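Would you mind keeping the following structure in view while I ask a few things?
In this view, the complex is presented without one of its protein chains, the others remaining in place.
Entry: chain A
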Amino acid sequence: MKGVAALLAVACYEARMAARGRGVWIGMVPMAALALLVGMGRLDGAESARLNAGAVAEALTLVVPVGVGVVLADRLRRGTAAGLGDLLDSVPLRGAARIGAVLAGGLAVALLPVLPVTAVLGAAAAVRTGDAAALPWTALAFLVVLLPACAWITALAGVLALVLPAPLARAFVVPAWFWAVAWNPRLLWAPTPVGTLLVPSGEYPAQAWFGTTPSWAGNGQVGWLSPAADGTVTGLANLACVLLSTALLIGGARLIMMGKR
């Protein structure tokens, strides 16, 4: 319990640092504006509050994580600066748990501008469908569709910036995200998680709990990894895969940091 409280405090300090840097705001405020436009575009076809929440979250998940990854790419790299990396490695609270807390703190700040946008979209959906449940549905969709995707890209961006110069890592995040969620191997073949349970796009959870129609899920390159989206089981399986690969990325970051000594 003590460890959890300490990790929470670490995340708070990391959030404070992220919030004090201009980079996060310069990147995420325009991204939130774009998210508002994209989300509003999805409201038109709203049949039910639930379906609408899922569709909006899926649309946001195409664009928002790109901004999150770009602005947060330097979070882990900062802790490897001269001497600081040694110091951070010589204390009891260290390793993958600390890395996770560092990323979580940054992520919380990066998503701050997106929260009011989500609230506005939820309210707009409530007005349009005449169903107040649109608000909690939107909040739930934020949690199970958008948030895991953002956690995944934050970890990936953090790893990229450990092996590439930060500006290059930021630039690389953009194609990496589209490779992960929207690559069409039939147009140009490449191994991609698109269509499999590994995909971080939120398609499976959106189908499972919001009833959206998936566009790729089930059509991945590896048959046994690409079940058709079919309710709670595939939704949970996909969430587990995304969280697991996020954890693996964090573990990888830890190894890269150790290897740098």
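Here is the rule we use: contacts are C-beta pairs under 8 Å (C-beta built on N, C-alpha and C of every residue); 3 or more make two chains touch, one makes a residue touch a chain; residues count from 1.
Following the convention adopted for this analysis, contacts and distances are computed from a predicted model.
**Student:** When one chain of this assembly is omitted, its UniProt record names it as which of these: "ABC transporter ATP-binding protein", "C-type cytochrome", "Succinate dehydrogenase" or "L-serine deaminase"?
**Tutor:** "ABC transporter ATP-binding protein"
**Student:** One chain isn't shown here. Among A:A81, A:L143, A:V174 or A:L248, which residue touches it?
**Tutor:** Once the missing chain is taken into account, the touching residue is A:A81.
**Student:** I need the residue numbers on chain A that touch the omitted chain, in ascending order.
**Tutor:** These residues of chain A touch the chain that is not shown: 2, 5-6, 9-10, 13, 16-17, 20-21, 78, 81-84, 86-94, 98, 261.
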